[in-house]
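Of the protein chains in this complex, all but one are displayed in their positions.
Each chain carries a letter (A, B and C) given by its place in the written order, and its residues are counted from 1.
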Amino acid sequence: TLQHIFKEIFKASLELQEDDHSKALLVSRKKHPDNTIIDLNNVPVGNGTQQLIAGPCSVENEEQVDAVAKAIKEQGIPFLRGGAFKPRTSPYDFQGLGIEGLEILRRVADRHDLTVISEIVNPADLEKAVEYLDVVQIGARNMQNFELLKAAGDIKTPVLLKRGLSATIQEFMNAAEYVLAKGNDQVMLCERGIRTYEKATRNTLDISAVPILKQETHLPVWVDVTHSTGRRDLLLPAAKAALAIGADGVMTEVHPDPAVALSDSAQQMDIPQFNEFMEALRTSGYLQDVRV
Amino acid sequence: TLQHIFKEIFKASLELQEDDHSKALLVSRKKHPDNTIIDLNNVPVGNGTQQLIAGPCSVENEEQVDAVAKAIKEQGIPFLRGGAFKPRTSPYDFQGLGIEGLEILRRVADRHDLTVISEIVNPADLEKAVEYLDVVQIGARNMQNFELLKAAGDIKTPVLLKRGLSATIQEFMNAAEYVLAKGNDQVMLCERGIRTYEKATRNTLDISAVPILKQETHLPVWVDVTHSTGRRDLLLPAAKAALAIGADGVMTEVHPDPAVALSDSAQQMDIPQFNEFMEALRTSGYLQDVRV
Amino acid sequence: TLQHIFKEIFKASLELQEDDHSKALLVSRKKHPDNTIIDLNNVPVGNGTQQLIAGPCSVENEEQVDAVAKAIKEQGIPFLRGGAFKPRTSPYDFQGLGIEGLEILRRVADRHDLTVISEIVNPADLEKAVEYLDVVQIGARNMQNFELLKAAGDIKTPVLLKRGLSATIQEFMNAAEYVLAKGNDQVMLCERGIRTYEKATRNTLDISAVPILKQETHLPVWVDVTHSTGRRDLLLPAAKAALAIGADGVMTEVHPDPAVALSDSAQQMDIPQFNEFMEALRTSGYLQDVRV
Partner (left out) sequence: TLQHIFKEIFKASLELQEDDHSKALLVSRKKHPDNTIIDLNNVPVGNGTQQLIAGPCSVENEEQVDAVAKAIKEQGIPFLRGGAFKPRTSPYDFQGLGIEGLEILRRVADRHDLTVISEIVNPADLEKAVEYLDVVQIGARNMQNFELLKAAGDIKTPVLLKRGLSATIQEFMNAAEYVLAKGNDQVMLCERGIRTYEKATRNTLDISAVPILKQETHLPVWVDVTHSTGRRDLLLPAAKAALAIGADGVMTEVHPDPAVALSDSAQQMDIPQFNEFMEALRTSGYLQDVRV
């Protein structure tokens, strides 16, 4: 027993070191008590006002993106998303338009005075991508692509990092730490559902992750209601829950004609559905301050 | 290919039968489009007004339950919970006071004019238990204890059925069907978190299950924020999310002195914390109509 | 830091107590270093010789059970299984023949000199059931039906306890402890797959659980290859793995005509398939000593 206590004293000193280590995490609120507020073309994210990001799953052509941009602008949403580099399960699925997609996004965003966000998947593309993008997204499948995270730490553009499909909250924070450790402190986190045994939804929205991340880190926290549920009929209730629990914003997918979309056709809203979604969100009282 | 099409036609007719079968589920909204509203001593559950259930994890003695009952009554909550038969992982953990616990609950509930709910774990105890209880709870570990479900179908007392630790939503609805099929249509469902790889919370609150269950069934749906999160610091945000997403009510645990509680000491609120919780929930605007 | 070290010393003494508590578990090998060997009509289980249990998912009628009994007897297998009380997801699925099923099992087992095992689901049925059964099975859905476990501790008949769908190994051992704590030390454990995100198999066979349970407890450990995989084409490879990793035996399902079986039709072998399975297992060298 005495021997055991000495072992414990040794263990305690080890834990003290680890604790110091954890205190040193740049993402930690212990290190940085105030909220990080990210200014996106004069719209602050993380300051308590809740925001929305909307746009098509994939950029398919300029008309498609323009139709969505117009709709979200009319709803007062300043943030446009759209996928140009698409990480797809099968190599035979549509892989995105690449740089051409980023060009389309930029032109459309400029035309409607929107802030544009898109996913980058290869460290080698980052340098060129930031010429087009206001926010670089790192997707769930690349959450532990540490080379990409390090490269994202070398740029100045804000990063939206999505939680991996089966990442723990601890791993998620460490992934963000890779970006901050390299010098880019403009990082936003995004809960997008985790993989569980339940198949009624595409993933399981881990709503509790939002207050945990807000408590443990100083970074803005988004909720992607489209990928977490994978069901159009759950976007509205999931968005309400996300706003109620204190997310800094909600991300959702809108497509002019989801039935012919090149990806995720089952879960995107069309424009009238999107307008109803926004209307319902506003009348629910859960969403404020978005329309300019 | 022709052969394949014939096989499909055969399969289609099979599916038609299955579909009919599913339509026939008594819990299904297809069968019963209107909400089931359960009258609990003149307080309706399931009619759109959101409710709360509160009380200690375990009934330990009359003073303890009385202290909690007084506190929840002062907050205008009409529903008192408390465990008398405790399903515990280890046989050496406190197993509850049994019938004596039910007697305490009844006396305290009568004194404060509260509706009382408690878990029953053995079919053989049901008959006696209903002399004391207004609502019989069937717990997560017994969600597929079909003998208990059938026995609960033979009584007239309302039943609150909790989702199993790794039950699919489909299995959850089928478990409720066992009760209805036996003739008791006074059933309420309760999401209480599912078991996943993430250990930052005790379980993962599957918040999307709430709108799915509201859509698929006509039964009231509760959210147990205590067992789903297992963390006192997450009770308030989880309750907000549950109310925002449309739960019919929220269940939570309160104990006069959680530090010495015989079970679940880490996740119960003490009475001042509970009062703060209620205050915060009211000022958030998410909770209405509860205080009489 | 000094304060922290004192806290740790306090924690260490707490852990010492817990450790003692764990040492006190009756299922633990620390408490009982030798293997528990269970004598089933003069066939020992747990002594190093690996065994098989086979039989239909459900008892449907005497002819069906007799055909299977004959086949397994010819293969030298001494243990016949068959479900009389069936825990089914839907109340409209076949629920088993009940006591009549046990009577059939007993008659057939006596005719072929077999040891018979069947699941019991209600504590109230145990007393009567042991008149018919050599081994009482407690199924996965009832692994934490503590009332049933306690009742199984009051009988003298050996118990085969299956792991719950999402039970940890720790919880599984504690469930067995309920039976031993009540005085019945004739307990066998059975790994039968756990629920995960992977749907290529019905459950995920947690093969590592076998050496962990053999190491931590002194009880015999079976592997149910039918329910863990849910696929007829995986029964043989899974059985080889189970025997190689040191299971005391393998349980599998055989039905004279699986296509018309009242339950689990997709995963049961018919008799010629079963004979091939046994032949392949023997020629593989993984199975020894079974044929008399």
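Assume a contact is a pair of C-beta atoms (placed from the backbone, for glycine too) under 8 Å apart; a residue touches a chain by one contact, two chains touch by 3 or more.
These figures come from a predicted structure and were not determined experimentally.
Residue in contact with the omitted chain (choice from C:198, C:257 or C:276): C:198. Shown as candidates are C:99, C:130 or C:212; the residue that touches the absent chain is C:212. Annotation: of C:241, C:262 or C:278, C:241 touches the absent chain (contact as defined above). In the full complex, the hidden chain is touched by chain B at residues 1, 4-5, 7-9, 11-13, 15-16, 166, 195-197, 199. Interface residues of chain C with the unshown chain, by the touch rule above, are 166, 168-170, 194, 196-201, 204-212, 215, 228-229, 233-234, 237-238, 240-246, 284-286. Contact between chain A and the unshown chain involves residues 21, 24, 87-92, 121-124, 141-142, 144-148, 150, 165-166, 170-171, 174, 177-178, 181, 195.
We take it that only the chains that are shown with their structure count from here on.
Between chain A and chain C, the centres computed from C-alpha atoms are 45 Å apart.
Here the spacing of chain B and chain C, counted between their Cα centres, is 31 Å. For chain C, the set of residues that touch two or more other chains comprises 166, 195.
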